[in-house]
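All protein chains but one are shown at their positions in the complex.
Letters are used for the chains, namely A and B, taken in the order the chains are written, and counting of residues starts over at 1 for each.
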Amino acid sequence: MKYNRSIFMLLPLLLAAAPLNAAKPAAPKAPDAPLLGVTAADMPYDVGNALLLRWPVNPADDADASYQVFVSSQENGGWIKAADFAASANKGKDIDLPFWAWNGGAAEHAVKVELADFFGEFKPGTVFGLKVAALRKGKQYAESEPLKASPRGNWFRLDRLNNLLLLIVIVVVFFMAVSHAKRKGLFIRRIAGLDAIDEAIGRATEMGKPIYYCPGIGTMSTISTIASTFILGEVSKKVAQYDSYIKVPHYDPIVMTVCKEVVKQSYLEAGRPDSYREDLNYFVSADQFSYAASVDGMISREKPAACFFMGYFMAESLLLAEVGATTGAIQIAGTDIEHQLPFFFTACDYTLIGEELYAAGAYLSKEPMLMSALKVQDFGKLVVMLAVFFGAIVLAAGTWLHWDSFVQVILNLFKAY
Amino acid sequence: MKEILQKFFKIDRRWIFLLLAIVLFTPIIRPIGLPNKTIARDTRNAYEALDKLPKGSFVLFSLDYDPSTRPELQPQATAVIRHAFRRDLRVGVVTYIAGSTGLIQQIFEKVPGEFKKVNGTDYAIFPYMANPTAVMTQMASDFYGIYDKDQDGKDARSLPVMKGIKSYKDMAMVVNITGTSILDSWVALVGDKYNVPLVAGVTAISQPGYGPYLQTGQLKGLIGGMKGAAEYESLIQEPGKGTSGIDSLNLGHLLVLALILTSNIILLVIRYL
Partner (left out) sequence: MKLIKKHIPLAIVVVTGLFTVASYYIPNKTSVDYLEMINKWENIVSAFAFLLGLISLFYSHFSKISRRTDGWGYSLFVFIGFAAMVVPAVLMHGKQMEAGQVTSLGWAFRSIYNPLSATMFAVLAFYIVSTAYRSFRIKSGQALVLFVAAFILILGKVPLGQIVWDKALGWTHYGVDQVIEWIMSVPAVAGKRGIMIGISIGTVVTSLKIIFGIERQYMGKD
């Protein structure tokens, strides 16, 4: 790396600073002596709006020493102060990049200059001037030669390589599990809450009362809502088979549109397209408590035989479940919002916790392709468990034995940049 | 005896409702003035995080609560904004809950006047936006790409309060006060990604859920519920709505304790005696 040569520039600086080490009161060296070893380059792994300045640390720098960085977009002059910091700050190791993407250490200064802060939008390829001034007690005693550099947009975040590798491993395992599932069935443990769905729908059919299915207050980008639409598909298929009646009140119009499609499809698959009605799914309110009030009203008036609360729930969880419980409906809930789980536990007959909700679609449909995804989840958990277990041991040992750079490597490996 | 206890065990819940109503109402009508003794570590951290910002720093407030959670969250927001104005910080306000706009209005009708702060110069309120995740991501590159005008239709770029503010890296802190999961998005999409210090205020019911974020420093501080508001008010020494609710809160909690104990004692008696 070309940055490394700056290390060799350390010597002249050391010599230049030598008189300062004497016991005499710090007399500034000849004013405007050149500051050596400064390099300017594009800041790596960014969108292309920053430059990176590096220069070796002056061993003579004490608490009085500071540096200023200047930047200019003009050919001559037009210098703007971009940074002003004590000599103990902005070391190479302070740049938050992992070891595989950055070689800066404590022996050099590294300053990232965000150009957009000073020049707003600029054309790609614009050349900027940079210089560094060294100060002691606020007085400048040395300055670097003006340097030129041009920022450019990079194409890969090398610092996120650890993340990318993990993703690739998960994708590979994912496809292996999928192809394995196609050949061979997979075992999946019993989930009581899902087995109870048949019972709930059967009860509704006997009583001739409707079933309420609340997909919660999430949007289509919430995973629990997506999982909820899968479950809705299976539930409404059974509802159609039993010729029962389902009502799905909605909080989000996009979720409603998706659910309409899902329910319609289920009725088709169950061979009952004639029973499907457009108003099975309907919008109630995009306001959390208006939604709760309205659904509570409907539940207490119509006294459904079964209520499903599957998806994303916040404070309305207990409002809905408690009212459902007082009407005597069988209630099955599922959410991944763990602080709402206690409310569902107390007021519902069955509750699916977090991942069980994700697994529900696969469990109910028994489709091998979907079930294989559960295996990938298990694999992910295994990786995390091993990483946590061994990571904790290795880090504790490393810290205890003062293997600082080793500890740093481990920490870098597991950090999200 | 056991029959009576059994009956008591399955008491109509409306009696409990009535009891709670009495317990909550009484101190509102006739304040008892119970002391607000300790200050939680997380509230103090929130206070200190804001307190040590240099004068003139820009703090973005994301006030995302509607009237439902107003009794808990409005006193928090008012206290933190008071603190920000007192410290001469620049304040920007955004919201992703439509019902919040009126509540923000109510705060800013009153609070800036106390500190002689001027709209546009010392603070700016931006209009409601739907789809928070998209807006949060966008603000990382260009704040004005989303908020080109403030609430009154004035050009946002030319407001003195917005001088030098283009994206998160120009902001000293983001304060999110919410009863929704918008805080999770702030943590994941903004705090972690762009290294912006994040302080939050949440409802008491969702407060326990944010423990992990506090431990990792992803949240610099957390104000929880009305008690948190009262604590913050006592830290800035301006008692407000939060402090006045403490009596009811106290008695309400004690009632819950009493009820849980009663039901368990009854259970013991029925089972073993």
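By definition in this document, contacts are C-beta pairs under 8 Å (C-beta built on N, C-alpha and C of every residue); 3 or more make two chains touch, one makes a residue touch a chain.
A quick note: this is a predicted structure, and the numbers were derived from the prediction, not measured.
The residue touching the chain not shown here, chosen from B:5, B:20, B:53 or B:236, is B:20.
The chain that is not drawn here is touched, among residues A:174, A:242, A:276 or A:406, by A:174.
When the full complex is taken into account, the listed residue touching the unshown chain is A:284, out of A:284, A:306 or A:330.
Here the missing chain is touched by one residue of B:81, B:94, B:156 or B:249, and it is B:249.
Think of the hidden chain as still there; on chain A it touches residues 45-48, 124, 153-157, 160, 163-164, 167, 170-171, 174, 178, 219-220, 223, 226-227, 229-230, 233, 250, 252-254, 256-258, 261-262, 264-265, 269, 279, 281-287, 289-290, 292-293, 297, 301-302, 315, 318-319, 322, 336, 338, 343, 346-347, 353-355, 358, 361, 369-370, 373, 376-377, 380-381, 384.
The omitted chain makes contact with chain B at the following residues, 11, 13, 16-17, 20-21, 24, 34-38, 40-41, 66-71, 99, 101-102, 105-106, 109, 129-131, 134-135, 137-138, 141, 145, 204-205, 208-209, 211-212, 214-215, 227, 246, 249-250, 252-257, 259-260, 262-264, 267.
As a working rule, only the chains that are shown with their structure count from here on.
Chain centres here are Cα averages; for chain A and chain B they lie 24 Å apart.
Residues 47, 96, 114, 116-117, 120, 221, 287-289, 312, 314-315, 337-339, 416 of chain A are the ones that touch chain B when the two sit in their complex. Of all residues in chain B, those touching chain A in their complex are 66, 68-69, 98-99, 133, 141, 164, 166, 169-170, 179-181, 192, 195, 203, 205-206, 208-209.
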